[in-house]
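Could you have a look at this structure, given as structure tokens, before my questions?
All protein chains but one are shown in place.
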Amino acid sequence: MIAFIVISAVLCAAIVFYGVVVWITERKREVPQDDWMGQAVATKGMRAKDIDAVSKKQTVMKILVQVGLYVFLVFMAIIVLFPFYWMLISSLKSQSEYNASIPTYWPKQFHWENYKYLFVNVAEDGMFIASDFDLKTLFLNTVLVGVVSTLLSLIVTVLAAYAFARLEFKGKNALFAALLATMMLPGELFTITNYVTVSSFGWITDKVGIFTALVVPFLVSVFYIYLLRQNFMQIPNELYLAAKVDGTSDLKYLWKVMIPLSAPTLISITILKMMGAWNSYIWPNLIGGNIFQLVTVGLRSASFQNAAGETLFPIQMAAVVLVTLPLLLVFIFLRKYIMRGVSRSGIKG
Amino acid sequence: MKKRIGMVLTAGILTCTMAACMAFTACGANKQKTALDEENVVEFDTSKPVTISFSHTQGQNLRRVLATSVAEFNKLYPNITVEGIDSAASGNYDSLRDLIYNQIVAGNQPNIAYCYPDHVASYNTAGAVQPLDAFLPGGAYADMEVTRADGTTEKIGLTQEQVDMFIPGYYNEGRAFADGKMYTMPFSKSTEVLYYNKTFFDEHKEDGLKVPTTWDEMETTCRKIKELVPTSIPLGYDSEANWFITMCEQLGTPYTSATGEKYLFDTPENRAFVNRFADWYQEGLVTTQGLNNDKYTSTLFTETGMNEETGQPLPRAYMCIGSTAGASYQMSGETQGEFEFTVGVTRIPQVDPQNPKVISQGPSVCIFKSDDPQETIASWLFIKYLTTSVNFQAEFSIASGYVPVLNMATMETNSVYMKLLQQADGKGNLTALAAQVCMEQEDAYYTSPAFMGSAKARDQVGALMQAVFANPSKIDEAFRSALEECRRA
Partner (left out) sequence: MDTERAQKPVLSKEEKKILWKARLSPLKAWLYLLPTLVVLAIFTVWPIISTVRMAFLADVRDVMGEQVYTGYDYLKDMGGMYDFSFSFENFAHVVGYGGFKTALTNTILLTVITVPISTMLALLIAVALNSIKPLRKLLQTIFFLPYVTNTIAVGMVFMAMFQMIGPIKSPTSVGIINNIIEAFGGKPVNWVKEGSSYWANMTVLIIYIVWNALPFKILVLLGGLQGVNKQYYDAAKVDGASRFRIFWRITVPLLSPMIAYVVITGFIGGFKEYTSIVGIFGDVRMGPPGSIGRPLNTMVGLVYDSIKSNQGEASAAALILFVIIFAVTMVNLYVSKKKVHY
């Protein structure tokens, strides 16, 4: 309850301060200022004392505006963080506390066993059987798909980017333009046929097949090739020529010079690719059924019900926490690379 | 030179991959396998080893029962190896359907699979399912004999005596297809029954409370209970879809047809009963699983708690219509052998008690065509063994809560099962009580037509019931939308 009062107070304060900021800016605008030059001239014509007063007033104003900005930002940050907070505290509540008509903003008692249930499939008073949510397998599957597809796709991308950046061949530019053009098409256009294709390959009836179907169609990302090619092109040609004179083979040059120099881009690609595996839903849900599930699919399809069919939200939230947490950790440690890759791509996952 | 290499390579790679694609896609097509029929009759060779695969959705304990029966079967046919396929689709029939659908495309379907009639209809768009008519009385295999390992002989086909062992409603489900052929054999079944709080009904006998047998009586009973316990929701009905389909069957109004216009359920009579039940819901007389947070209504039926804040009893139901397979969930809470109340089980309410209709549910099995006729015959021998074996049916029923597909007269020969039925009571042995009711109404089972889209029709009428219950004014929209969704392929 105290937490609730604090939150409400902060919210109220935020709104009040935001109002103040708006009021100040509005009031400032009312000052006749048809002509910026005129304003400047008027300032110049003031006496020293006036200028002093004005600057004092400006300082006060500046502080007020700064406070307003902070309040606004903090208010928005609370909104952004609220779902995370709610997910965390809900995951630690008991079922009855979660269902209480007056919500508690801090668990009365920490029920860490909610997390345990996700792994050991035991029952809360004999009720909960998480038989349809096997977190260990889901994590393992997802990591496996993520690592294999990232490694393979890095190799494929590096080779292709190198060919486009360094090697000469007929039709290079036309081919590259054609590749870029495919980026324009929405993915749904490919998914339909790809579903038919992997079905007829027999890739969706057993674990190995589904694993292949989760990896192979997404080995090539034109965007990553583009990104890496740009990076490769920035590496001066002289280095390449010098290496050639030394008799260094292309592959060796690629490995010893180009890859180390483009490490940041490669790291960005790796992280985005792993995030993609972690977050992907549509394709794995389409082809994996419940034979080979990735973590998001498993989360969405699990019922989190007890034998009576009642949804156990705290346990569901615990699962959500465990699915969300790895990404948050990766983000906190590798923020720079993620933000860089993202600002250029605009794609999520 | 350069130019040529480049061009040749581009062209080469593109054509190769394209050709590969085409080839792969093409090889998906025409994987039609051969069927056994009157023209294609083959002897069964008991000396040649043959392996057959069986896709099902059984959990661990049922697999044990199956394994025992496979061992028994192997004493008769040591040359047949049965592989249970880990379909990873435990209990989920839709996943199994999707899986097999894809296996058919890839050409690696199993020999035998659990199925619902509409699954078979969709597999049959590719002509993948083996018709069983040749194995029925009068078919090509009806009199063909095979010598088993223990020296005895049996007819490969089903004899008339064996046909008569089945509960007719279950057996006839195998023919619910447009072409009139038999495609499935019943494996294990369940139906809906009315569970009621016997303790409560006994207590209020003087108030005129009696267990309803018709829908009109149901309405009076619900009103009465609501009067006695205002916080209650007297009736819980788990499956909205079953309710709709069963009402059509009881009223004799159209639902679907396997031929011609398929979706016939939008009739004034059907609208009338939907409206009537929606009024019940609005009055708080009834709720369904979909409108109960997807919780089985047995949660309301077994609820005895209080709201801690208000001190009012929590909403509870005194009657519940649910599957016999879920009987164990209808048992009341128990402390040291003392049950909070006794449960009664009876037939669901009827429109005409003289001509009762109850739904038949639960998996059947079908055989897929195979290039090796020996596999097909071996598969048939195996499913014939399972479906006609009194022991298997009894053990499977005890382990699963489903009921046998064989009639009472046949099941009476199994002493273990009969003992279980005799122990039936409304406390700890509710499953047996439900099974008893089930066996007693063996002439009442109906099956609805099976065709591509029959599952969709089922989903849609269920959604329709929910929608009208939640919003009675939207009945026109609900029917229109349900029809439209059905007609969409």
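Order of writing sets the chain letters: A and B. Residues in each chain are counted from 1.
Rule of thumb we're sticking to: a residue touches a chain if its C-beta (ideal position, glycine included) is under 8 Å from a C-beta of that chain, and two chains touch if they have at least 3 such contacts.
Note that this is a predicted model, so its numbers are computed, not measured.
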item: Chains still shown that are in contact with the chain withheld from the display; value: A, B
item: Option touching the unshown chain, where B:Ile104, B:Cys320 or B:Ile377 are the choices; value: B:Ile104
item: Of A:Val60, A:Ala174 or A:Leu189, the one touching the omitted chain in the full complex; value: A:Leu189
item: Residue of A:Gln66, A:Thr137 or A:Gln234 in touch with the missing chain, whole complex considered; value: A:Gln66
item: Hidden partner interface residues of chain B, rising order; value: 1-2, 5-6, 9-10, 13-14, 17-18, 20-21, 25, 28-32, 98, 101, 104-105, 122-123, 125-127, 233, 284, 287, 290-294, 307, 315, 452, 463-464, 466-467, 469-471, 474, 477-478, 480-482, 484-485, 488-489
item: Touch list for chain A against the chain that is not drawn; value: 4, 8, 25-26, 28-29, 31, 33, 36-37, 39-40, 43, 65-66, 69-70, 72-74, 76-77, 79-81, 83-84, 86-87, 90, 98-103, 155-157, 159-160, 162-163, 167-170, 172, 175, 179, 182, 184-197, 199-200, 216-220, 222, 225, 250, 275, 278-279, 281-282, 285-286, 296, 299-300, 313, 316-317, 320, 323-324, 327-328, 330-332, 335, 338-339, 342-343, 346, 348
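Simple rule for what comes next: only the chains that are shown with their structure count from here on.
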item: Euclidean distance of C-alpha centroids - chain A vs chain B, Å; value: 43
item: Residue ranges of chain B in contact with chain A within the complex; value: 2-3, 6-7, 10, 21, 24-25, 27-28, 87-90, 92, 95, 98-99, 102-103, 105-108, 289, 293-296, 298-299, 302, 309, 329
item: Partner chain B, residues of chain A touching it in the complex; value: 101, 131, 169-171, 175, 196-197, 199-205, 289-291, 305, 307-311
